[in-house]
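FYI, not all chains are in this one, though none of them got moved.
Read from first to last, the chains carry the letters A, B and C; within each, the first residue is number 1.
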Amino acid sequence: MYGQDRVYKKVEVIGVSKGGIEAAIQAAVDKAHKTLDKLSWFEVEGIRGHVGDDGKITEYQVVLKVAFQLKD
Amino acid sequence: MYGQDRVYKKVEVIGVSKGGIEAAIQAAVDKAHKTLDKLSWFEVEGIRGHVGDDGKITEYQVVLKVAFQLKD
Amino acid sequence: MYGQDRVYKKVEVIGVSKGGIEAAIQAAVDKAHKTLDKLSWFEVEGIRGHVGDDGKITEYQVVLKVAFQLKD
């Protein structure tokens, strides 16, 4: 594909999951893949999370950018 | 809501108002809330403004990111 | 136009062209202008590129933000 003029769009999303960092990334990628367009790649922008009253991490919140090609 | 898998989207907007910084933020939040989706939060990215010929600030331009949940 | 309340939206795109940096920017601006909305300005976020087996640059990839006014 290299060498052909083309354009991509990047969208910022936040995936939230109690299953860990990779699970939160996959959750965001899943949703974006369905509601936006067929994704090509992602870039992690930040990792945060919520802590419950017992001091356990109740969820991971991963900010990421997802990218897809703008087709004609 | 913590502990439930979910996905948010963040969109970058610029609110412009002569009424000050908070007014510019509210202008951008208003418009995004109507044209994009029901917002959850905002984050200020930058504050700029235009100066008139008499040296008075004629408008504030606030760059911000607004976030809303991607529903099924 | 200064002094009138208004709101802009910024979208992140990547233009790819073998014709150089300005060509990659123009490619992204062209596509965004057609598929998103009538653009007002752009901001370059990053410049990358692909290198072929012979050591020649086969394409420039320019990450940029494009901005357009959110109309009523």
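Assume contacts are C-beta pairs under 8 Å (C-beta built on N, C-alpha and C of every residue); 3 or more make two chains touch, one makes a residue touch a chain.
Keep in mind that what you see is a predicted model, and the values were worked out from it rather than measured.
Sequence-identical chains in the complete complex of this entry number 12, based on the file rather than the 3 shown.
We adopt the following convention: only the chains that are shown with their structure count from here on.
Per-chain CA centroids place chain A at a distance of 22 Å from chain B. Annotation for chain C: residues 11-12 touch two or more other chains.
By the touch criterion stated above, chain C contacts chain B in their complex at residues 2-12, 65, 67, 70.
If you check the complex, the residues on chain A that touch chain B are 11-19, 27-28, 31-32, 35, 50, 52, 58-59, 63.
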